[in-house]
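With one protein chain held back, the other chains of the complex are shown just where they sit.
Here the chain labels run A and B in written order, and each chain numbers its own residues starting at 1.
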Amino acid sequence: MKYAPVIGLEIHIELATKSKMFCACSADYFGAKPNTHTCPICLGLPGAMPKANVKAIEFTQKFGSAVGCKLLLSSKFDRKNYFYPDLAKGFQISQYDLPFSTEGSLQIKTEKGDLKKVRITRAHLEEDTGKLTHATINDRRVTLVDFNRSGVPLMEIVSEPDMESANEAKVYAQKIRQIARYLGISDADMEKGSMRIEPNVSLRKVTEVSKVSNGTKAKKELPPYKVELKNINSFKFAEKAIDYEIKRQAEILDKGEVPAQETRGFNEQKGITVSQRSKEFAHDYRYFPEPDLPPLHFTERQFEKIKNELSELPDEKYQRFIKEFNLGVYDAEILTREQKVAEYFEEAVKAGEKAKISAKVIANFIINQKPNIEKVLPADLVSHIYQKTQKTHISDDELEEIVKKVLGENKKAVEDYKKGKDVALQVLVGAVMRESKGNVDPQKAKAMLKNLLTN
Amino acid sequence: MKKKQKPEIDIDYVSKLASIPLSSKEKSVFEKQLTDVLNYISKLNEIDTDSIEPIGHITNLQNVLREDKPAPSLSQDDVLKNAPKTYNGFFEVDAIFEEQ
Partner (left out) sequence: MSDLSNLTIQEASRLIQSKKLKALELTEASIGRAKKLNQKLNSFITICEEEAVSQAKKVDKLIANGQKMNALAGIPFGIKDLFSTKDIRTTAGSKVLENYVPVYDAASVARLNNANACIVGKTNLDAWAHGSSGENSDFGPTRNPYDLSRVPGGSSSGSAVSVSSGSSLAAMGTDTGGSIRLPASFCNIVGLKPTYGRVSRYGVIAMASSLDCIGHFTKTVYDNALVLNVTAGEDGFDSTCTAQKPDDYTKDIEKSVKGLKIGIPKEYFENLDRKIKGLILEAVKKLEKLGAIVEDISLPNTEYGVAAYYIIQPSEVSSNLARYDGIRFGKTREKFGSEAKRRIILGTYTLSSGYYDAYYLKAMKVRRIIRNDFVDAFKKVDVIVCSVSPTLPFKLGEKVSDPLQMYLADIFTVTANLAGVPSLAVPCGFIDDLPVGMQIIGPDFSEKLLYQVGYAYEQETKWYGIKPKI
């Protein structure tokens, strides 16, 4: 029996604010000594109280707007209650039923090359937890807790289960990362942990689509379970984990059983997923509105402003580059992958206008030569290209020397030409062009060769 | 809330959820005492609240926000001062196993 994967993605992105979500501790904790970026609030000390970071909210709404979400006029924070050593207060301040943004979508390119829409259920704001590391001290296994990360603003983006392959999941995640970076709200780096992905995977039995008289397709039903995958530290591992899961679940379904609804951790070394201890009550989070934080109310005017102030997004830029600069799809995709490269390209094009160096030439150069855009100014790049395309003047005497050299080195071609093989002349012209590094008019070279050959 | 239903509290489930260890004696005593309280609380069913909005916040405050400006954190010493077990600047707890 054939199965179709049903994949959704939950992505967490650490926002690049200067201070934490609910306290003024510096959010730039990466590499700091443990427990040096904390205060009573993010440490959950008795009596401490939260105060919300306005920038984190702005970033979340900016992102929501960028992915076509509906921004909510009334929103609030809620408590998500559970116990874990990295959760200082024993609850996480998050958002439950009134997130900042809902109902957006993204277009991704599938492996087949067509565009597919992935719906985004919501993008909401919450606080990050501390970090756990496992260690052995004096033969005793312990867990060490560092709260530097506790309280850093985290945006959670939840997608509908619209993806149907590991590749699609990867492309979607890459797109989310690209937008976050374009907006300047996060460095979204999986290695640093500022972007984390948790796929949920299930398989749907694909039966013959019943031919209904009016031609509509049978409704796609969601499988009666889903498996959440954790501990995925790169896009590559995400693909591996999802592919492994698809295989594992297919085997269970083949036996006529249903895979357990559970959370599984990805084991990098073995390339497999392993069940994590599931506690049924672990999912009873007892959400209720955060009493220490008054509600948030926004205006349509504020939302208009956010939308209008959005810088050009990757897809828009891609389309514009194709149109405006007459670039091919491949080139346009590469140049718009990172915002700073795109900006560099446009600066260079502007600089190249005077020297009449086309956008296409500049594009090719950047893509193939990969100049260091941090060090080389766009204007300098353009003059460099100009230098290379400038024809060096070659005198007639110099040309005659080159032609004579070529004739001496290509005796066979000379013989062939004299035998009447015209194509041999092309070979000789080619040689002259090479020898003169293209700084000669090919017609002139051809004439001179003919001249010397017939004499 | 279903009317005329005696409130039943699954003490085992709730105490685990609350991470409050209870002796078997405590469990039976609490079960009775809390059932009494819940019975009293069911009084609220007498009021029709269908058309009433819950009080979100008793104050009229909204949009209480903080500028994104960092301020000094506590010293590591202060942070660890009250902890029963620490190690090299970390808080130490018994090993947490995440895989079966």
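Going forward, a residue touches a chain if its C-beta (ideal position, glycine included) is under 8 Å from a C-beta of that chain, and two chains touch if they have at least 3 such contacts.
If you're wondering where the values come from, they're calculated on a predicted model, not measured in any experiment.
Only one of the listed residues, A:Ala4, A:Leu45 or A:Leu313, touches the absent chain: A:Leu45. Screening A:His37, A:Lys76, A:Lys89 or A:Lys170 for touch with the missing chain picks out A:Lys89.
Although one chain is not drawn, its touching partners on chain A can still be listed: residues 40, 43-52, 79, 81, 83, 85, 88-91, 145, 147, 284, 286-288, 291-294. Across the interface with the omitted chain, chain B contributes residues 1, 9, 11, 14-15, 17-22, 26, 30, 33-34, 36-38, 40-44, 46-47, 49, 52-59, 61, 64, 74, 78-79, 81-84, 91, 93.
The rule is short, and it goes like this: only the chains that are shown with their structure count from here on.
Rounded to whole angstrom, the centroid-to-centroid distance between chain A and chain B, based on C-alpha atoms, equals 39 Å. Contact residues of chain B toward chain A in the complex are 13, 16-17, 19, 56-57, 59, 61-71, 73-76, 79-80, 87-100. Remark: chain A residues 17-19, 24-27, 33-40, 43, 51-57, 76, 83, 85, 132-135, 137, 141-147, 265, 267, 274-277, 281, 284, 286, 289, 291, 293-297 touch chain B in the complex.
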